[in-house]
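Note that one protein chain is taken out, while the other chains of the complex remain in position.
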Amino acid sequence: MNHKIRLGILGGGGDSLIGVVHRIAAHMFDYYQIVGGCFNPNPDENKKFAAHIGIPAARVYSSFDVLIEEELKLSKEERMQVVSILTPNFLHFPMAKKLLENGFNIICEKPLTTSHAEALELQAIQDQKQVVFAVTYTYTGYPMVRQMKQMIADGAIGAVQKVDLQYYQGWINPVIHHAEQRKSVWRLDPEKGGISCCIGDIGTHAFDMLEYATNMRVKTILADLNYRYPDNEMDVDGTILVRFSDYCKGVLRVSQIATAEENNFTVQIYGEKGSLKWAQENPNYLNFLQEGKPQQQLKPGHDYLSRFSLEGTKLPPGHPEGLFDAMGNIYSGVAKAILGQDFINGAYPDLEEGVRGMLFIEKVIESHKNGNVWVNL
Amino acid sequence: MNHKIRLGILGGGGDSLIGVVHRIAAHMFDYYQIVGGCFNPNPDENKKFAAHIGIPAARVYSSFDVLIEEELKLSKEERMQVVSILTPNFLHFPMAKKLLENGFNIICEKPLTTSHAEALELQAIQDQKQVVFAVTYTYTGYPMVRQMKQMIADGAIGAVQKVDLQYYQGWINPVIHHAEQRKSVWRLDPEKGGISCCIGDIGTHAFDMLEYATNMRVKTILADLNYRYPDNEMDVDGTILVRFSDYCKGVLRVSQIATAEENNFTVQIYGEKGSLKWAQENPNYLNFLQEGKPQQQLKPGHDYLSRFSLEGTKLPPGHPEGLFDAMGNIYSGVAKAILGQDFINGAYPDLEEGVRGMLFIEKVIESHKNGNVWVNL
Amino acid sequence: MNHKIRLGILGGGGDSLIGVVHRIAAHMFDYYQIVGGCFNPNPDENKKFAAHIGIPAARVYSSFDVLIEEELKLSKEERMQVVSILTPNFLHFPMAKKLLENGFNIICEKPLTTSHAEALELQAIQDQKQVVFAVTYTYTGYPMVRQMKQMIADGAIGAVQKVDLQYYQGWINPVIHHAEQRKSVWRLDPEKGGISCCIGDIGTHAFDMLEYATNMRVKTILADLNYRYPDNEMDVDGTILVRFSDYCKGVLRVSQIATAEENNFTVQIYGEKGSLKWAQENPNYLNFLQEGKPQQQLKPGHDYLSRFSLEGTKLPPGHPEGLFDAMGNIYSGVAKAILGQDFINGAYPDLEEGVRGMLFIEKVIESHKNGNVWVNL
Partner (left out) sequence: MNHKIRLGILGGGGDSLIGVVHRIAAHMFDYYQIVGGCFNPNPDENKKFAAHIGIPAARVYSSFDVLIEEELKLSKEERMQVVSILTPNFLHFPMAKKLLENGFNIICEKPLTTSHAEALELQAIQDQKQVVFAVTYTYTGYPMVRQMKQMIADGAIGAVQKVDLQYYQGWINPVIHHAEQRKSVWRLDPEKGGISCCIGDIGTHAFDMLEYATNMRVKTILADLNYRYPDNEMDVDGTILVRFSDYCKGVLRVSQIATAEENNFTVQIYGEKGSLKWAQENPNYLNFLQEGKPQQQLKPGHDYLSRFSLEGTKLPPGHPEGLFDAMGNIYSGVAKAILGQDFINGAYPDLEEGVRGMLFIEKVIESHKNGNVWVNL
C-alpha cells in the first residue's frame, strides 16, 4: 500500500513552467504522489495533459468546484490531502477560500491574492481550520538562504543595522518601448495584473526574503516607482526605502527594465558584528563577512552548516543543486507539517507571509501615488 | 491509459544518493514511470524501500534474475522497457549482460564494468541487439556542456590544438594519512575497487568529457600517478598527458587528495580561433574566448544557444538548474531514443563511451606501472 | 635640460597615504618632477620628509603663503607650474583661492571645499583665470571607467533609463557602537568634518561617478540617512533616490557601517539597449550586457577599446593595474592640459565636478533633515 501524501493540482498544465517546477518538487523527497487535479480550463487539453503526466482519468476534474465536490465523496484515506494552486493570480483567492473551508491543506503560488483584503479573509478562515497553508516564495527553499536565516537568528552577525536587497530583471525592456507591445502584455494591463506589475511580481519576493532572512518585520516604507511612459499604468521599476526602526534601515531595489539582467536577486544583510551576502543566480554560495577576519564562503552539504540548511541538500558538496531543489525543500517542509513530523520554523513560507506580501504591494503603491512619502506597514 | 515509458531499477535503495538522482531525473520530463525493481539485496529492506517510493509489491523483485524472469512473462505492453543499473560496480557486467541478452534497454551507472574485456563483451552482444544502452556520465547532460560540444562541432573555436581538464576532489585526504583508515575505505581496496581508485572514479569522467566535448578520440597517453603511501595499492591522484596527434596535445589532472576541494571539475579547450571554458561547480556559465574580442559568457535558456543546449533547460535564464537536471537530460535523451523520436547525437552517453572509459583506466595504469611511458589507446 | 612639468605639493608628508598616491601618480608617465612644497605644518617634520623624498631644501617652504610668495619670485621657467593640495579639507579653499588668484594650475583632493558657497567662489575666480583645475575623484581615472563613459556617450547602451551605484565600506562599524570612540573620530565630529561624514566622504564619489559615467546631470534627489545613535550628529549611511527626469531614475547607496565591507564601490547603468556594470575592487573588468546576446567582459589594453581607455593602460592585457594607475591617468590628463596637448574631455575631473559635489552634499542633508523630501540640485 502506498503511504505517500495524496496531492492534487490546480493549473500548471500544457507548457506551464510553474507546473514543471511543482511536479518535480513533489517527487524530490518521495513524499508525494500526484493523484488528480484540474490542469487546464479546456476539457480536451485537461484530459490530454493529465494522461501525459500519468494521472488516471477518474480524478481528472473539469473545474475546481467539481474537484472539491468529488474529492469530498472519497474516503479520508483516498481523498487528496493537499492541493497546489498554480492558476492565474485572480483565481488564487476563490480556490484557496473554498479549499480552506473544506479542510484541504494548501500550497499556493504567490502572489497569494489580488488584494490585501482578500488575503485577510483567507487568514480569518484559516484561523479557524487546522490546515497547512504554504505560499511558494520559492527562493526561501535554497539551503544557503536557510543557513542565512538561521545564522542571523543565532546572532552570527549581531543586531541587524542595514539591509539591501536587489531584484533586477530586464525582460520588460524589449516590450516597454513600443506603445502597442506594452499594451499587449498581461502584466502591464491593470485589468489582468492588478495594481502592480514589478512590485507585485518580484518586489514581493524581495520583501518576503527580507523578513524571512532577518526574522524581523518592516515598520515603514517610502517608495519611488517608474512607469516609464505616460500611457503605462503599471510600475516596471522601483526603489523602496525601508525601516525596521529609526536606526535600522535599508532599501529594496526591483526592476524589470534592468536591461539584459536575467534574474539577478541579491541579498545583503549587515549586522553589528558581521554581514551575510547571497545571490540567487549562484545560490550555492553564502558569503560571511566579519570584522578583521578573512571573508568566508559557505557552501551546501557541509557539517559546519545548520541542520535546517543540511536538510535541504541531497548531494555531497560541489554537486550543484538549483531552483527545483529549493521548491523541493518547500514541498518537503509542507509534507512534514502534514505528517505531523518535527520540523523547523520557516520550513515553508506560510499564510502570514502571503498576507504580508499583499500588504506590501498596496502600501508601496500608496507611498508612490502620494508623492513618495513614508507609509506604515 | 498511461503512455509513459516503463522503467525498472536495480539498486539505489535506502539512503543511496545515486538512487535519488536517477529517480528525480526519471520524473523530470514526464517521460517515465517507475514500475518495479530490485532496490536492495536484503528482502525486507527491498520491500520497505519499494513501498516508500510507491512501487506496487507485485513488481518488487528479490533479485535481478527474478526480475528478468518475471518481467519476460508480462506482455510487451506491460513489461519494463528500460532498466537502470545502480548497483555496486562489479554487478554492472552480469546484470547488463543478461538484460542485453533479453532485449531490455539499459541505463547503466559508470564505470561500465570492472575491466575492458567485460566492456568489449557487452559491446559484442549489443552489436547484435537493437537496444538503447546509456552509460551515465552525468556531466555530459549539462546544457552548457552540450553547447560546448555543439560549438566545437560547428567550428566556433577552429581546430582544437590544446586541451586541459581538471577534476580535483579532496575527500580522500582525511583518510589517506591514517594507516588503518586507508585500509578501511572500499575504493582504496583492490578487492572491491578494481585496479584504480582515482582514475576509475573521476578520471573516467574527465576522459569521457574530453572526447565528448571535442568529438575527437585520444590516440596516446602518458600517466604519472600518486599512491601517497607504500602500503596503499590504489592511486589517489594523477596527471595524464594526452595526445590527439603530434600537434594537438593536452593534459588531464585528477586528484582525490586535493585537500578541501569539493568537486572541482573544469574543462578548457583551446582551438586555433577561440577557446571554451566550463566548470562543473558553476555549470550554468560557458566562457567563450576569441582573439581580439571581449570574452563572452553564455548562459542557459537563451535564443543564441543551439537547439541541443536549449532542449536541456526547463526554466528561463537566471533560474539555476543543477546536477539533477543534467541527469534528467540524459534520461530525456534515452526516452527519445526508446520512443524513436528525433534526437541529437550525444543526447546520452552510449555504450562506446563506457567501453572507452574502461580502456582508459587500464591504459593509464599500464603507463604508470611501466615507468610513465606513452601507451596507445 | 629637464622639460618635465614642475610640480609643488601642499600636505601629504609623513605617513600620508594620499601623499604616496599623488607622488607615484606624478611619476607614472614621466610628465612631472616634484620641485618643492610644504608637506607638514611642523617645520622639522617638513624638512625631514622633504629630504626623504629628495626635495632640495631651497624649495621646502614653511607655509603655503611662503610657497606662493617665494615661487612668484622665480622666473616663469623655474616656477612651479602646478600645485597639488593634499591637506585637511578645511585648508583646500584658502589654498586653492590664493593659488588661483596667482595663476597656478591646481590639482586638489576632494571634497573641493567645506561648503558649496566656497566652491562657487573658486569657480568665479577660475572663470577669469586661464588655469587647469583638477579635483581628484580618483576612480574616474580607471581605464574601464573611461571606457564606460565613452560607450555611454557613443550610444552603446542607448538612452539611460535606470542607474544604481553602491559605495559600501564598513570601517565606522567598529567605532560607532562605543559612545566614547564615536566621539573621538574626526570624521564624526562636525567641527572637523563639516556637515556630513559618509555622504561627504564617499557619497560624493558615487555622485561624481554617476554624472561622469552617464554624461548627464541629476535633477532632483530624496535622501534618507542613518545616524545610528541619537548622540551622533554625522551620517554614517544613506540611500539617495535620484532622478534625471520623470522616466530616468535611480539610487545611490552609501554606507560606512556595511560591516566588514572594504571599499565596495559598484556602478550599474541600464540603458534602453544594454547595460554596463563595473566594480572598483576588480577595476579591470567592465561587463557589457545586451538584449539576447551573451554578456561581454571588456578588459584593459585591447584594441576593441576606445582611445580614451587605451591611453590609461601601460601594460599588456592580463597584467593588473590598480588605484595608483587610476590617479596616474588623472595626472596625465592634467599634464596634457597644461602642455596644451590634445586630450579627451573627461581626462581629469574638473572644477565643475568639485562644485557639483559640494552642492550634492548640502542638498542630501537638506532632503533628509526636511523629512526625506525631493530637493532640486
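Note that the chains are named A, B and C in the order they appear, and that numbering of residues resets to 1 at the start of each chain.
Convention: a contact is a pair of C-beta atoms (placed from the backbone, for glycine too) under 8 Å apart; a residue touches a chain by one contact, two chains touch by 3 or more.
Model, not experiment: these values are computed from the prediction.
Touching the hidden chain in the complete assembly: which of C:46, C:204, C:232 or C:264 does that?
C:264
Of B:66, B:179 or B:260, which residue touches the hidden chain?
Touches the omitted chain: B:260.
Touching the hidden chain in the complete assembly: which of B:222, B:267, B:315 or B:334 does that?
B:222
Considering the complete complex, identify which of C:116, C:299, C:336 or C:356 is in touch with the unshown chain.
In the full complex, the listed residue that touches the missing chain is C:299.
Given the full complex, what residues of chain C touch the hidden partner chain?
1-4, 17, 20-21, 23-24, 27-28, 30, 33, 51-54, 169, 261-264, 280-284, 299, 314-325
For chain B, which positions touch the chain that isn't shown here?
These residues of chain B touch the chain that is not shown: 157, 161-162, 164, 166, 168, 170, 173-174, 177, 222, 224, 226-229, 237, 239, 241, 247, 249-251, 253, 255, 257-261, 268, 270-275, 289-293, 295, 372, 374.
For chain A, which residues lie in contact with the unshown chain of the complex?
Chain A touches the missing chain through residues 288, 292-299, 302-304.
The rule is simple: only the chains that are shown with their structure count from here on.
Taking each chain's centre as the mean of its CA atoms, which one is most distant from chain B?
If we average the C-alpha coordinates per chain, C ends up farthest from chain B.
Which chain pair racks up the highest number of C-beta contacts?
Result of the pairwise contact count: A-C comes out on top.
Based only on mean CA positions, could you tell me how far chain A sits from chain B in angstrom?
35
Please report how many Å separate the Cα centroid of chain B from that of chain C, as a whole number.
That gives a centre separation of 55 Å.
For chain A, write out the residues touching at least two other chains, lowest number first.
Residues 261.
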